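Missing here: one protein chain of the complex. Every other protein chain is in place.
Then we have subunit A:
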Amino acid sequence: MAMELRLPVVRKPLSESLGRDTKKHLVVPGDTITTDTGFMRGHGTYMGEEKLIASVAGSVERVNKLICVKALKTRYNGEVGDIVVGRITERRRSAEDELAMRGFLQEGDLISAEVQAVFSDGAVSLHTRSLKYGKLGQGVLVQVSPSLVKRQKTHFHDLPCGASVILGNNGFIWIYPTPEHKEEDAGGFIANLEPVSLTDREVISRLRNCIVSLVTQRMMLYDTSILYCYEASLPHQIKDILKPEIMEEIVMETRQRLLEQEG
């Protein structure tokens, strides 16, 4: 058995460890961004008393004449076309609903769906009108801040390490064993409850810990970053990945590889 107690250490600010020269301009709601009225107002700002004021807490981004504030941590705002992973908390109770849906979906079930429309109060309507969406079977759910999920062409990834991942735009990440053959006729609503093999479990647990470490170090989540983090973590035992010093080491290596890949 393993038991480790440690004393807390002060967290180093990230910019120091990265050696970045440019410091981000951070603002909180109510801060003045600029008194120059020539700029266009973007998201997260409003005009008041002849100056531009921030309405969210985050970093100021400037593109030519457009100033916006990108919030560091937000509630999820739905956009049409987003992939989301969601849990059923409540359902409409009517006779037809009881007869038809209860066989397929229960309260507490997880589903993957696409946003069809957004209402003015922020509520979204979802659809699962494709065989790739539907009820999710066995796997692990990781909840992260929605601002850390990078927008990409596709959010369903079959990683080469042996598991698949769905990066929901709402911050719900679903890791599951890659299904061996695509079940075309089932349509995704019958859950497979057979035991998952030990090798698959190890891959899934390792991916889960890697995602948690990336999130703790505030790195964007997308298939490449997750994969690089997975490969960087291979020399360590799965349960050691969550130790603070190993987490820092792995994420640092991931960051370097990503920079090399870009440059």
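Everything below uses one rule, namely that a residue touches a chain if its C-beta (ideal position, glycine included) is under 8 Å from a C-beta of that chain, and two chains touch if they have at least 3 such contacts; residues count from 1.
Quick note on the criterion: contacts and distances are computed from a predicted model.
Asker: Among "Exosome component 7", "Metaxin-2 isoform X1", "Trifunctional enzyme subunit alpha, mitochondrial" or "Palmitoyltransferase", go ahead and choose the protein name stored in UniProt for the chain not displayed.
Answerer: In UniProt, the chain that is not shown appears as "Exosome component 7".
Asker: Kindly state which of the options A:1, A:63 or A:234 is in contact with the chain not pictured.
Answerer: Considering the complete complex, A:1 is the one touching the chain left out.
Asker: Looking at A:202, A:223 or A:249, which makes contact with the chain not pictured?
Answerer: Looking across A:202, A:223 or A:249, the contact with the absent chain belongs to A:202.
Asker: Could you tell which one of A:106, A:125 or A:154 touches the chain left off the display?
Answerer: Residue touching the absent chain, from the options given: A:106.
Asker: In the full complex, which bits of subunit A touch the chain not displayed? Write them out.
Answerer: 1-11, 87, 89, 106-110, 136-141, 191-193, 195-196, 198, 201-202, 205-206, 208-209, 237-239, 241-244
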